[in-house]
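Apart from one protein chain that is not included, each protein chain of the complex appears where it belongs.
Chains: A, B, C, D and E, in written order; residue numbering restarts at 1 for each.
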């Protein structure tokens, strides 16, 4: 039985990674996962937060936002409301934590890499797309630091990608689109390294609690999806920059 | 090999649940898990948030806070800083979501139950203690509604408790104290129902990514701990109110 | 003619002071005045606000808050609203000012003592209970500093306690409960030292202005009540720690 | 022994009340007490706060602010800082409470009178000058309502004025200027009605606690000063409008 | 003498308008002016602000923001800082006002069109590019309303575009890039209609005040540039949607 968009349960949506999407940042990647599109930029800043000062060690952090009309109905800007929602905070903490897990902060030296994930179109899976795209932007920023001789050794310990899985109408599915996500009984985000280990598992029973066997199914789907995403990350690393940066 | 406080890897800290800790709320529970202490109160409010108005269905939501000196060094109040931290938002969203998963909101009718979890002493596991304690406060508030005839049927679908598990010095441990939590390689919070199903799994590799077999170990420890906690919840339901409420 | 709770006009409600209510702070006192309960903690911080830097002199300051369901109807958290109410600011300024009046800030040295007064149940007189309880927590924190040799001389100049008085149905009453406070014609808070001198008098005619003779009556009641409270503060100083800290 | 500005201990500074200082508000008074100058305006608004809706009763409330350079060094604006200080909140709550004490809110009908007290020059006693000036602005606004037939009966129950007293170098003084206020041992603000009754007494020992006889001295000075201020309020009610409004 | 990028004084940078840049909004345009790139979306919302309720008339408003790394150094997000800068407010008020000037709000009916201008890369002239791009998005949104029969008559009164002019090293220049803008002696933004009339002129002498003849030069350059921009707006209206929307 096919999904609403013709996919099999174990199929990812079409994924496209465009490096150099904008010209200024040290890393700038547009990730498209089906209709979900996120601009992920990496900025190197030659300072660290207070709690890192004088430690010789660096920092990697993330911020996440959506354009107001990334979604079907317009969301008021968090800048106009004067504060971040809990959802935004939760997501940007997740992205930052995930990326730090594959960086040796000592090798990075006393500098910060900011990963800005700005969703320009949202169709489910924006947080996992952000992680997958931000990893590529991070690699570009690190290569920039290596090329300029600012760091000697590559601080990136492993590759990283993320995907959502879930249960919809009783079926375990890979990479939920909004249509599926909005009625999912279970929603789970999984972040894994190139070595096939878990960095984050966040599973929530939206409606119906789930058992151990179901969990196993979710994790198998996630693992499969993440391996495919890592293949695309590698392919993107070989190719040039996207439509906007050629102006 | 024993833990720093003499416990075995699979042992919970001493747990105490005091119902009726304060007199005013519909439910008021002090939960103590080792040195971690949280006041969980349940308040029934005869209105619902905007998005529930006119639906005939109710709402369950949670707020979480720490007294400034619940921790070794004093934390500035979020009310003085003028905004909630990401950590607070993340935790209170988790508590609310977890409790909603065992409530039939339609049977609750168009009213809100607020669960306020105020940590008066923090020694690791405050969010899981909050869930375990808030569930008991919720039960008391629902019994209050049933006793007053405001609802006819019990809207609580299943029991609920939560525990942390993690990996410290390479060993999988149940119910981390702060001493352990602060150096954990993996930190995982698990919320389960009385039927032994998962409501939330949030696992984070703080330092070293983890594999599938480790995950299995964590989940077994969590399941064991949660069954014990549910025994204590049941026992607490039989007994009267605590030291403060007898004044 | 007896009051609604059986007290005489000149009678305090039952008072209980529990030292060591929580284990972490340098001073931690639960004060119960009838159904009013406040956790007062004292934290020593080895730094001072900007305006005290380099003066060799210390600082004593207070913060006050209520749990949302300390009252009959739930109050939204000030942290969620993003700002303190005028009432909270007024009260915490009063507490801080009162306690500073009995401390020689030079003898304290360049450090701050924070007094956090968190109301867990409110039944009138929370600000005066906070002052009376915070004084005991302050004494414990100062003893801690003396014991560790961080200060040589005791900077506390005199003892301190506070009580409310007021006029209800034309009668001058000591220590108003909420039931009385809410319909008081005059409401007055008095803070006095062990030497019987005034530190603060704040009297407000809620409804009917009052004359000089009435003022005299209020002050006599207050003096009597404060002397009794000081007896209890002394008694509490002799005894051990409370129910929670024995876990 | 004379005071720094040549006054006797029991002397007020020169006081001037200019009605109609600006043209638009229903009441607009410039009060000058020595070098302290406050613009007090009264605005009638044909609505009430939520808690008064449908009660048939009105509301009187106050707001207080200082121009940034009303003082010797420039204070950042509270609007730029994004929040009111505790001092401002405390003062505006006092002004509002004091004025409500002489208004029969039922006779006012379901409308609000806003009293805005904006200090354009500060030399001590701004809160008591605000009360004394705001009372005159309130009278003008009420006369406006009577003249337009919007209310039938005068809701003002009594006249009202306020003054500061204090102890400086061991001497009880009336109406402290900033020079005196900044080194006062005791600082007290007293609000009284035309009938010689107290509406507010707020006395603070800044440095040295005070006894009953001293309190008596303070209150006698205050009573004398307030009677003089009430004479000036009456005189102002007879005369026309000030320099600015004649343009 | 050529400009730093080879342009003549009277030359625009290359301009590209991509309609349908994202799929969800009623209008979605990517405008590129040299290296400056702005996503302009138009959202139709079937409600109006309070001050328009019940008037039968609609509203057009704009919001403006920059991605943090649209510029050479990363700017902290306004959502993280908790408030909009003066610059942002000024710009979004300008965009909204400009677009309202060519819309008959009565013909729009009681609905709002939001124009969101999000700068993804900034190289000077972001506010004028926003206006020029937002106009095209507005046209698409209006066509959508006409096509759905929600409005009968086209409420757009005239076309609209904007450009910057300025004086750099004594020379009047059209369409300043950041390199020029940052050292301009005069900076002027001009908004005009298709009929060649002015909607906004905002000229600022950054350094050296300017005379009437110079003003005339600026306005001639602006008029020429705006006519060219209007040609491109018309051309864009004929063609399909851009790279992202074809996925």
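Heads up, the rule we're going with is that a residue touches a chain if its C-beta (ideal position, glycine included) is under 8 Å from a C-beta of that chain, and two chains touch if they have at least 3 such contacts.
The model shown is predicted, which means the values in this text are computed figures rather than measured ones.
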item	value
In the full complex, displayed partners of the excluded chain	D, E
Candidates E:9, E:146, E:201 or E:237 - the one touching the absent chain	E:201
Listed residues E:83, E:107 or E:224, member touching the removed chain	E:83
Residues from subunit D at the interface with the omitted partner, ascending	14, 16, 22-25, 28, 32, 34-35, 37, 39, 41, 43, 45, 63, 65, 67-72, 74, 77-80, 82-84, 88, 114, 116, 118, 120-121, 243-244, 247
Interface with the unshown chain - residue positions in subunit E	83-84, 86-87, 89-90, 92-93, 97, 101, 158, 188, 192-193, 195-205, 207, 209-212, 215, 219
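The definition used in the following text is that only the chains that are shown with their structure count from here on.
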item	value
Both-way neighbours, i.e. chains that touch subunit E and touch subunit C	none
Touch-network distance, subunit A to subunit D, counted in steps	3
Whole-Å gap between the CA centroids of subunit B and subunit E	51
Chain centre separation (subunit C, subunit D; CA means) in Å	29
Sites on subunit C at which at least two other chains make contact	82-84
Chain pairs in mutual contact under the definition given at the outset	A-B, A-E, B-C, C-D
